[in-house]
Each structure stands twice: as structure tokens, then as C-alpha cells.
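Part of the complex only, each chain left as placed.
Letters A, B and C mark the chains in the order given here, with residues in each chain numbered from 1 onward.
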């Protein structure tokens, strides 16, 4: 074929996230002045090892986000009335260079942070989290991470020459010191591993794993309370891979694993993090070509809204 | 296009609900004599603000209802052997007048009630509940309502000239005095509102809201027991919007909201209402064009069966 | 449910048709100054007698239109480089009044025409064509119409009190004198009618019917040449109902009829109209909830592009 898809590589256009104002991206970083939160799409799935297609998620999440209203009844806060949010468009990524993609992502997040705004990102695959954390740690120092995921994403993937793919972001983040000792909380982990070493890697960094079976036994409220207590008031980043949910709730993802969290549990988890100092968030691995009737996209929009609500609550305290 | 769909506007034909006897609708209200419960389809979705299509639900629910057998093992009752049920066909509704639709629905429900039978309705969108409640309250006086829903449906939607749509039935019902003070129980509510006032409206009428997070924390059995106790032995109407369920369980609906109830929870809720004086029921907002492999239609048929089982149990006590 | 869907009723937002410039709708008709063609969405499906949902078509067609490049190789013209096109957003239609909807559509098209631009509309159901033709005939006088359709859409639907639905636009247009004698060309007609009178109505107005069987026998090129000759250089409106195509090519529609045109035939038909004085176009009855993988939306975008190419060709002659 000979047609390039311009929509993937333009910086803007599309109904904005939550019908928020958009920015004039030709201004560069100045465009973000005055924003307290910047929503960005990162249409990159070049780090996918199995079913690709997450590059299309920002468009779908924007579309369905138009259904979400501003007032959060549990937190009792008007999210968009409280927190100045803008849709910053998509990070423009040339499609054939993973290294270039990481650099561009780090640059854009840095621009957001320099405007003293919080980045909220819709991926793309989970490999986008590493360049985001690099930008954040450059400003905040090492940050705690609450990771929703079916997978540890710390695999020792020194296969194939390039191991910066969606199975390794947290191994690199830990190795690069972007996350403090004991600062990684992994929720929803389940399924088989390659070997026993996979868990051992995280354990050396004091990583806490809250497996799916634990949540079945204790209930999400109890687990969430435990995580909230551990986070304290230190800066925390939220990295939500939708495959942490059971594929019944999030079929539109590239590496589904049976036995995950329900949508309600994940929403309760996020609501229970109230008071946490959230410094940014990503929602990743939404693969529209595997979705059914926007089930996963809609969930992704809701997760984003819950993250923004946490930031709004922090604003009004 | 110029073809009208006759199936939508004929009174009969089609496999009956649960393979029940049908009535000769040419007899008018007399057709219902001897019936203790009348099942009706109300193929009206003219009150839909987003994805329409619920008009086709009665056909799909009838089709899959043929799989449900008569004996309810939890209640230990032969439902159709105990309760004289008939399929009353569909309420014939001219497609382009909402006011006319409401009137026809009230008339047909009144005919059912005059035959001293209980109405069990498959919508249609949630706007059909208001004309049903008008007919019921005219006979029983104000009746308590157990409403399954993601939304409050009491929105102050005085926009667009006509606010009798599927976002307002319970605001009208409360304002018209069809429901007594403290008589509305809303289960499964979640997601964002337009503003804080939305909840305040119901609160003025003593409405009880059992949000999705509460059910996650307490369990449905505990919540259901609380509702059952509150209902006492006063007449109660059941209004079950399938979007009260999580879209993983009920994808075939027009306004899905993540984080809802599981199918099992809703079935337990209904079973726990045993002993309630049920005066009628509707199952609404099933949108077949968004369903996958009859998941939602099948659930709708099961909810209807559970409602009939409650009435059958009351019959044998 | 209680949430209204703002996306349906906002005037703008969304990736523009073909990535064209958008207008500042707050300026009113002045917004269209300088445009030679204005693309509009009309999200109205209140005239649907069977499967509704066409209200969502403008969003889907916009999204997939981003894939279409500007140079038309058959006409050898750079469409968007030649014809000054803008995306005028959607006509905002309150959802519960058909009469009000018709009035708003006529108003908006009138505004486009007053700016001396050509209207190109994505519906919505086929009932939107009548108010468009009213606006056009007010400026141009009666205009010829090339109608792609499975149905005649001239049904004598005096049923239900309101017969301004998607089965009657051309009956009204003929009766109101919006189309000259012999000026209606209906392509793709097929399937059964209610009775023999249906065809007789159009015959009285000299309507030409090119049934699907005729196209099978003669080939589309021959039929298109005949239509082109008949049109001469008089003003002509194009009204393309996607159910004129076989449902294999356009599954996403509310009233599919087997045996229609192929996508290639419809494209050849449009290309063969080169030289016709096109005064406007609509593409209607795209129902996204019945579409599979954007097959129909993509076709709709292509039809729109072909119509614009005809206008661009006229511009360069």
C-alpha cells in the first residue's frame, strides 16, 4: 500500500478528551501555561511483542470520554471545575524508530512538567511508561509507582538486541533509579512466568506484588488501604495497564490473561488512593481492534477521570 | 428507504415469552381474564438520548427466554405451574409521538391491572417506566420502587422542550407522587454526575442510593437484606435497567458505565427480595444492536423469570 | 439513565472531515464566507422506522475520512487544493422534535447557500433530505436529483399522523415542487413493494427508475452515461442512501435489502457524472452500530470525496 495514515501522525484534531479545551501546539511548551493537568495521547505500539494496535487508543478514548460528566459523587468534587485541564493532543512519533519514540515522549512530558502541570497519558503500549518516568524523575527525583498489570513487566528480555519493549519498562525504571526502594506496587499480577527469577528481580528492589488471588481473598478495599498507607505523602505515579483487569472487562488489549480484577475493583482502588500525591498517570495497552463495543476504551476513559479526580481532590484540600 | 417494519407494529406472532400461552388481543382487556401475570413487550426507544435500538428488545428476550425451564431451585417453586402467566404481546406504539406512546402504555397496563393481573414489561428505554407507574399508582396508590440502574434517572432535564426522556422517569414519578416518601431504592448507581444537585433531588424525597462502591464493600447479600427490610409488606414495583450491571455482563445497552454489578449479584438481589409484595416489574434498556451473542437478552429473560418467581412464591405462601 | 450525551448535541469538535479547516460557528453564517463547499454532519435519526442509530454517522465518517488523500487520479484534480472546503461541524438538533429538526436543517443549509457555498451533508437518516431540498430549491428553484437507494422513498405513509419519516422525503419533495418533472433519477431500487401503486406515484412525475436488475444486465457505465445525458447542465442534487449498495458492501445501515450495487459500481456512477452541475450532496443511512470494521463509514467518506471531486472538476473547467 502507498497511503500513509496522516491521522496517526498529526498533532491534533479529534474531539478533545472530556470535551476539554485544546492547546495551540505551535506555541511549543508555552502552550501548556496555566494548565494544571495536560492530557496527551501517545500512539506508539512499536514495543508490542504480541497483538499490536494500541496506537489507535487515544482516538477511541477521546471519543467515548465525551460521555463522562464533571462531578465525581464519591469525592464530591467538580473535577474539571477544580483542576485546569487541557487536551494537549498527541505526541507525534515517527513510526519506525523506538529509540526516537522514547526521546520524543520524554521531551513532551518534560514540557508539561516545566509548565508545572501534571501529565495524564493514554498509550500506546506499556513501553511508553519508561520515557515518561525518566522525565518525571528528572523533576521529582525517584517516584513511587502504583502499577495495575497482569504482568510484572520487569522481564529480563535481553533477547533480540533491543529490550526496550512493553515487557521491560519497570526493569529499566528500577535499574535506572527512577523508582525508590520499595516504591513499586504491582496490582493484579497473575498467570505463569518464564521462571522463578522473574519475581526475584523485583523483590531485590522491595517491590510489593498484590496478586489476583490475594485480592480475591482480602477484597480490593483492604488491599487498596494497605497500598495507600504505604504511599504516604511522597510523589506517586499511576501506571494502569488495562490487562490488569480481567479480559471480560477489558477485552481490547493485546496480551489478555484470565483471572484479573473487575472494573469496580479498579475504580475502588483508585478512589481509595485519595490523598496520595499524584504526579502523573498513564493508561496503556488499550487495543481497539480487539475491543467489543468500546468496552475497554470506555473503561480507559473512566480510569483517566478517576486519576484526574485524585488530582482535583488534592487541589481543593 | 420506504419499507416499514411490520413486525414492530403488529400485536402478535413470535415465540411467546417462556413459551407461555398467548392471548387473543382482539378481545381487548377481556383477553387477560384469568391471568395472574401478563408479560408485555414495549418496543419504544424514542426517549433515548444516546444509542437507540432498545425497541427490538422484546423480540430478542422472547427468543432466548425459550431456554428457561419452570422450576426455580432456590425458591423451590414451579413458577409457571404456580402463577398463571400469559404473553400479552407487544404494546402497539406509533413510532413518532412520545406523548402518544406514554398514553398507550398507561392504557395497556391499566387493562392488565383491571384483570387483576401483574404487569411484567420488557422495554424499550427507561422512559416507559413513568407511564407504567402512573397506571399502577392509579390502582395501588403510591408504590415503592426498587430501581437497578447506573444512573439516578432524576435529572433536571428541562432542556429541549420535552423532558420526558429516559433520563427523567423517576423525577416525574416523585414529583407526581407515584412513589411515597422514602420509597425509592436505587441500586448500582455510579459514575460522574453533572453536578451535586443531581443527588440532592432524590434526597429530598428520602430516596436511598446503594452505589456500586457500597456493594463492593458490603456484599450484595447485606445490601439486599437491608432493602428487603425497608420494603416491608407494602406494594413494590421493580424497575431493572440493565445498565445497572457492569457492561461486561450487559454490553447490549445504550449508555454503559463501567464498574457495575455482576449478573450473580443482581440475581441474588432479586432472590433476596422474597416476600416482597411485587405489583409489577420492568426490564429496560436492552439494546440488541450492541449485544454480543445474546448475553444481555439472556440476562433480561432471567431477570424477568426471577421477578415472576417472586410473584409465584407470594402466590403459594 | 440520566446522562445526556453532549457529543451528539455540540456544534463541533472531532477530527474534521478530510482534515479540512473548521469554522468558528459562533460567527453564524459569516463563518462560511470564502468557502466553496461546506461539509456538515446532521446527526438525526428520528425519522427511522426500523433500526435507528444513523445519528452517529458523522463522527465515524469524519474519523475514517482522515485516510483519504487529496488527488483524484481519474479526474486528475487535487480536490482540496482546487475547491475551498471547510468542515462546518454538526447541525445541533434537539433530540425530540422532528419538526424542529427539519427547520434547523433548512436554516443551516440556507446559511451555507447564502455564503455561496455548496452543502455536502452526512446524515442521519434519509428524512434529512427533504429540509435540505427545501433550502436548495428556495435558491436554485426545482433541482434534479440523482438518488441512490434500495427504496423509492415516496411511500404514501399517511400512517401514524406524522409522515415526514425516512420513507417519504421524495414524495414530499415531488409534491412540494422541489424537483422538476422528470428530474428524479432513482438508482439501485429493488426488493418488494407494498403494492403496485408505489411505483405509479413517481411515474406521474416522470421519475426514472434504474433497478438493480437493469444494472446487472446493462452494466453501470451504460446506465450512468444515460443518466448523465439526461441531466444536461441543469442544477443537480445528489442524495446517496448507502442501502443502495448491497449489504455485503454496506452492512452498516438500518434497512438493508439484498441484491444492490457494488462499491465499484457506485464509484463509477459518480465519476461518470463528471460535468454535471452539482449543487449539493448528502450521504445518508449509515448506521454505525450495524457496521463491521468501518466498511460502511469508509464507503460513505469515499462517496463524499467523489461528490467533492465533481464539484472541484467543475471549478477547474
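One rule holds in what follows: contacts are C-beta pairs under 8 Å (C-beta built on N, C-alpha and C of every residue); 3 or more make two chains touch, one makes a residue touch a chain.
Quick caveat: nothing in here was measured; it's all calculated off a predicted structure.
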Query: How many subunits, all of the same sequence, make up the entire complex in this structure file, 3 of them being shown?
result: 6
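The rule is simple: only the chains that are shown with their structure count from here on.
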Leading chain pair when contacts are tallied as C-beta pairs: B-C
Field: Geometric centre distance via CA averages, chain C-chain A, whole Å
entry: 42
Message: Can you list every residue of chain A that touches 2 or more other chains, as numbers and ranges?
response: 67, 69
Message: Which residues of chain C touch chain B once you look at their complex with the stated criterion?
response: 1-5, 8, 45-46, 49-53, 55-56, 94-98, 100, 126, 149-155, 157, 159-162, 165-168, 191, 198, 241, 243, 254-255, 257, 285, 289-290
Task: Sort out for me which residues of chain B touch chain A in the complex.
output: 50, 190-196, 198-199, 211-213, 215-217, 246-248, 251, 255-260, 262, 290, 292
Query: So in the complex, which bits of chain A are touching chain B?
result: 67-74, 76, 78-79, 219-221, 246, 248-249, 262-265, 267-268, 271, 292-293, 295, 298-299, 302, 305
